[in-house]
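Okay, so here's the structure we're looking at.
With one protein chain removed, the remaining protein chains of the complex are shown where they sit.
Now for chain A:
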């Protein structure tokens, strides 16, 4: 299966241990400070513009949003909305990863499955899954099942395509090794195919996590009326713009946190990979 696929950078860092650590520390600092400064500058400008009355009346100032969010995090309604969104996200994301991985493995290992699946994937992949929303809600209601189906419809593709690419990337020498040393089918999957594909799958999983959250919040916003999207939908209808944008900001922060958490997980799971090695030669 072709299509755009991504592999993690295979850059091995050169240089000695201490110097490298120092360099890495400085680089990490730079990586944090530059975007933090830019963010602060943007929020500052927004605040100044709002104070000068230069922003549209429906757009609250950052100070208003901060006050709102500060109060919200003390309330249980906020956390139950976050919880509901997270539950939908977890369910839909898990289905996407499991089904995407399983189908990707099948297609990657079996040329017939690959050829059967490929046209279907290429047909459905570019369709934004939100267009199925009316149909799904008619058939399955506004429950979590509908959200799961919609999320899977949007988030399965990166995992699927990356898994196929990863399986195809298995080193032929390694494959020879497993045959020469009579690895069983299971051992081959566990010790050769899956780890070879893992860096690719990890990239797919992270993309899919972000798409999942987008689909969950959108579905809540225009369909089910639950979770953070539901809060935004109600706020929009009642003209509570502070609530609308504040909740949107909370959803954005949630997205960043989920991505960072998966990044850490990836780094631990792929500690052997050239891009993540500690103390490599």
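By definition in this document, a contact is a pair of C-beta atoms (placed from the backbone, for glycine too) under 8 Å apart; a residue touches a chain by one contact, two chains touch by 3 or more; residues count from 1.
The definition used in the following text is that contacts and distances are computed from a predicted model.
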Options "ABC transporter ATP-binding protein", "histidine kinase", "Na+/H+ antiporter subunit E" or "Carbon monoxide dehydrogenase": UniProt name of the undisplayed chain: "ABC transporter ATP-binding protein"
Full-complex contact with the absent chain, from A:177, A:252 or A:265: A:177
Which of A:62, A:195 or A:255 contacts the chain that the document leaves out: A:195
Interface residues of chain A (partner: the chain not displayed): 171, 173-174, 176-177, 179-184, 187, 191-192, 195, 198, 272-274, 277, 279-281
